[in-house]
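Here the structure is laid out as structure tokens; the discussion comes afterwards.
The chains shown are only part of the set, and none of them has been moved.
As written, the chains take the letters A and B, and residue 1 is the first residue of each chain.
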Amino acid sequence: MAELRGYTQSKEDLQKRLARVEGQVRGLSRMIEEDRYCIEVITQISAARAALDKIALGLLDDHARTCLLGEGSGPSDPDAQADELMGAVGRMLR
Amino acid sequence: MAELRGYTQSKEDLQKRLARVEGQVRGLSRMIEEDRYCIEVITQISAARAALDKIALGLLDDHARTCLLGEGSGPSDPDAQADELMGAVGRMLR
């Protein structure tokens, strides 16, 4: 199935990492509930964001690799692949 | 209590926004479960990240405002305040 999705990391691993981010976001809500100091909250937001970035970079890595190997379920036209890939990079950079 | 925490947005508003991000992250896990195309997953990660950034910027705005008004429960020394504020900006920029 991996070659269809465009990523090869195991679902379980990805979902474990996402569950951790979900827990971080829930923790943020708790910090607000407890009136925690705002600089601490911002620091925790930066940590959750960094975890999301890392997951996205990993997915993009898998995707680029799959495309360059000529596999994957994405567009078969190299130009369309490049558009799609660079669109994702551009959104990540913003 | 707002002047103690360093932010003035209502808890309810912040928690509503965080709950939305939590839902986005849960949605990401579902996308993985359903073998959704990786570029779509990355796009959704970018959306969750942007939402977190906006929340952090809002908190930082409140915090800077509170400090500049000479209120808040943070350090009373302006230099320590600046260190703390710039530390948070630096972590957000990374």
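FYI, a contact is a pair of C-beta atoms (placed from the backbone, for glycine too) under 8 Å apart; a residue touches a chain by one contact, two chains touch by 3 or more.
Predicted, not measured: the structure shown is a model, and the values here were computed from it.
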Counting all identical protein chains, and not just the 2 shown, how many does the complete complex contain?
4
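Quick note on the criterion: only the chains that are shown with their structure count from here on.
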Copy-to-copy rotation (subunit A on subunit B, CA atoms, range 0 to 180, rounded to a multiple of 5 degrees) logged as 180
When centres are defined as mean Cα positions, the distance from subunit A to subunit B in whole Å is 18
What does subunit B use to touch subunit A in their complex?
1, 4-7, 11, 14-15, 18-19, 21-22, 25-26, 28-29, 32-33, 35-39, 41-43, 45-46, 48-50, 52-53, 55-56, 59-60, 62-63, 73-74, 84-85, 87-88, 91-92, 94
